[in-house]
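To keep things clear, I will list the structure first and then write my remarks on it.
Missing here: one protein chain of the complex. Every other protein chain is in place.
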Amino acid sequence: MTRSFAWVGSWLLQAYYMLFVAFLVLPIFVMILMSFKNSEFLGFPIKGLTLDWYGAALADPAILGAVATTAFVAAVSTLIALVVGTWAAVALERLQGLAKAVAFVILCIPLAAPGIISAISLRIFAFDIGLELGVPAIIMAHTVHAVPFVSLMVLARLSHLPKSQTEAAKDLGASPITAFCLITLPFLKPSLIGASLFGLLLSMDDFNRSFFLGGFEPTLPILVFERMSTGISPQINAIASIVLLVTLSMGFVGERTLRRIGARK
Amino acid sequence: MTRSFAWVGSWLLQAYYMLFVAFLVLPIFVMILMSFKNSEFLGFPIKGLTLDWYGAALADPAILGAVATTAFVAAVSTLIALVVGTWAAVALERLQGLAKAVAFVILCIPLAAPGIISAISLRIFAFDIGLELGVPAIIMAHTVHAVPFVSLMVLARLSHLPKSQTEAAKDLGASPITAFCLITLPFLKPSLIGASLFGLLLSMDDFNRSFFLGGFEPTLPILVFERMSTGISPQINAIASIVLLVTLSMGFVGERTLRRIGARK
Amino acid sequence: MTDICVLRDITARYGDVTVIDRLNLAIPEGAFVTLLGPSGCGKSTTLRMIGGFETPAAGQVLLAGKDVTHVAPNHRDTNLVFQDYALFPHMTVAENIAFGLKRKGAPRDVIRQRVDELMQLVRLPDMAQRLPAMLSGGQRQRVALARALARDPALLLLDEPLGALDAKLREEMQHELKSLQRATGKAFVFVTHDQEEALTMSDVVVVMNKGRIEQQGAPVELYRDPQSRFVASFIGKSNFFEGRLQEASAGIGRVEVAGGTLSARLGSAPLKAGDAVVVAVRPEKVALATERPQGNAIEARLQSLSYKGAKSTALFADAFGRRIEMDFNPEERRIEAGDSSVWLGWQDADGIVLAA
Partner (left out) sequence: MTDICVLRDITARYGDVTVIDRLNLAIPEGAFVTLLGPSGCGKSTTLRMIGGFETPAAGQVLLAGKDVTHVAPNHRDTNLVFQDYALFPHMTVAENIAFGLKRKGAPRDVIRQRVDELMQLVRLPDMAQRLPAMLSGGQRQRVALARALARDPALLLLDEPLGALDAKLREEMQHELKSLQRATGKAFVFVTHDQEEALTMSDVVVVMNKGRIEQQGAPVELYRDPQSRFVASFIGKSNFFEGRLQEASAGIGRVEVAGGTLSARLGSAPLKAGDAVVVAVRPEKVALATERPQGNAIEARLQSLSYKGAKSTALFADAFGRRIEMDFNPEERRIEAGDSSVWLGWQDADGIVLAA
């Protein structure tokens, strides 16, 4: 008796849970649905489906230009952040005591700053160092934003590298630099892949920094935002759905890759 | 000989590192500095300092109203997300195999969605369910956004709760519910504190969702954004500096609290 | 002596895997019973079924004569000392011990008195207000014991509670556990994979393997008369000689092995001429001679010698690739490394014939 009650309870709990989880993704699902609806009105009922909004979006030169800008900014800023962030992490790991704690806190401050505050400060900074608004300024901003993430991800893994690994390499005749390249870097690979993906996503999805540091070449989020000033349209839904798909795929592929690497270890 | 070379190398590395880390926080430092400058021009040289911009900011009823709205939205959405997110995590932990994996992926999708995409989908959703733009819609959006974070943080800690803990409680006569309240909840305390803080920060710093779901009562980031349309002013810097200070303090206090709890275990 | 707990035809499965296969076991009142076996043999699962943490797929669990097969742990009159102790980290020692009493709704001063009493019993006074994190391994162990005894259970279950302690502390706790069991007069069911621990502490040792009971009995019985090859190798060490039973008479079997014939006591399992068997001989029963001895004799060469202080072990190999271990007292005999072959022998009564 007690058991069947428990069973019903557990079943109900799971059903509720499914409903609730559905609620979390429902908005996204509705948005994707509306991008296929053959009407400008973004509500129910749906009377017919069409791919026209996607066709229109992909034929729009402004959108294609924004995609190119977004990809360029993301690739360059991630690459710089990867090198600088890894180097900073390795340097931080070598520090001791108070110096380490201070360096760590300083590294965390840009992380904790709200997006819009960070954007304002970067804009003032760009102005003060004479960097004009536009793609280079956006890259600067995205890099500065991504470095702490890269560093923290590298640091997290670096702290799991047994000291004996690099010691063994040196014991077997490797110089410190050889040991770093042959042992430490391969060990960091999952972090580096994860950090790259995260950096790309961070840059592609960024609104605040791209908005306040951008010139006349908008990134995709900025373009979407500008188009929204005339109201949400199915075409925006189509762009948004594509961006979402790309983002999720990157996340998914990244997760799979990391899991595969993890399984080999 | 080799040793003193290594020492110089290590010293240089540390000096470079300090410079670089300084560069990360330099923009923030410049922004704060400019908020004390007695001139509208946000560049160097600085000829005099003043607190006037802070005085003006704190006397502005629009700013005070925005602070109240921000705080209210953050508190309510975090509270709901905390309850719902914990419950979802506990329910997910009880699932097995494929059901667990699917539920987990669904939980992660809203996390991975870019802010502006999420905002668009929530706006369409609010429209479709007949929820008017304004504070309740923002709360809905912030809650939906925060729940996955809460759930993941609770799940991460829940997976470290040895099964023997709740088994021991039951062995000693506790019903499953008593065991949850007396053993599981106290164990989750650090996660719950962390998730609360994170939820508050997430809500306070959010721009996209607040912008697209907001009505006539702006949150602080929206207000700052609107004021920016007339250009950056020292007054905005003052607001931004205050927000930054509050954010960092919350992060710092939270970190300290968690560390103190951790040390007791 | 009546049995406080009886398992009848218990079967347990995880998915498709049968981990316990129709097991029958009786725990006598007041006895220290040890379930001994390698990891995965089902000993912990058996314990957890007595405690109510697993439900058998078939069979019955009787506790003090009542069927408790489907009764939840919080309604069962047993308590378990967990392998990781499972002390509640946010509660003090006193709160941990009081936890079970509070669930019963005992009055405050009764609880306080019982907690004091238990802390005396496990020799942990003055620790009441400490958190578990501030205790040593041995102290945590004692708190876990006191907490499990607090509700005065009919049966105390212990799931490898000494595994996390170092060798010295472990030996000390073995003595303490044994005297605690005598002092309380309660039946203890103790799970371990350590045969020395099992021999040292138990009234009855139940040797398990692959979900079944291989043999049960007093420690001396198990060591002297193992009834299977598994028991002979798991409890203590044995040298094994594989062969075929030639004849069995008057309790002695003659076994044809590679290179000759060996005689040994017959085990209790029925064997007939022609059966594949092994002769098991303890290393400390093997004797060394330079001439071929009367009776059992194996010609072998010394492979290695290891000195262990109170005893030494010599490892020999014979022409058929068998490795034979011999333990001896280094004070009484010296063995020199050398290339010449020697003879190893033993009394008929010191070997035992078991099914292969």
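So that you can tell them apart, the chains are marked A, B and C in the order they are listed, and the count of residues begins at 1 in each.
Simple rule for what comes next: a residue touches a chain if its C-beta (ideal position, glycine included) is under 8 Å from a C-beta of that chain, and two chains touch if they have at least 3 such contacts.
In this text, all values refer to a predicted model and were calculated from it rather than measured experimentally.
Peer 1: So one chain is hidden, and I want to know which residue out of C:179, C:261 or C:341 touches that hidden chain in the complete assembly.
Peer 2: Reading the full complex, the residue touching the unseen chain is C:179.
Peer 1: Which is it among A:168, A:181 or A:253 that touches the chain not included here?
Peer 2: A:168
Peer 1: Looking at C:219, C:253, C:267 or C:351, which makes contact with the chain not pictured?
Peer 2: Per the contact definition at the top, the residue touching the missing chain is C:219.
Peer 1: Mind pulling the chain C residues that touch the left-out chain?
Peer 2: Counting over the whole complex, chain C touches the hidden chain at residues 174-175, 178-179, 195-196, 199-201, 219-220, 223, 235-236, 282-284, 304, 306-310, 315, 327, 330.
Peer 1: I need the residue numbers on chain A that touch the omitted chain, in ascending order.
Peer 2: 162, 164-165, 167-175, 178, 182-183, 186-187, 189, 264-265
By our rule, only the chains that are shown with their structure count from here on.
Peer 1: For the chain pair with the highest number of C-beta contact pairs, give its two chain identifiers.
Peer 2: A-B
Peer 1: Using the average of all C-alpha atoms in each chain as its centre, how far is it in Å between chain A and chain C?
Peer 2: Comparing mean C-alpha positions, chain C is 55 Å from chain A.
Peer 1: Taking each residue of chain A in turn, which ones touch at least two of the other chains?
Peer 2: none
Peer 1: Among the residues of chain C, pick out those that touch two or more other chains and give their numbers.
Peer 2: Within chain C, residues 72 contact more than one other chain.
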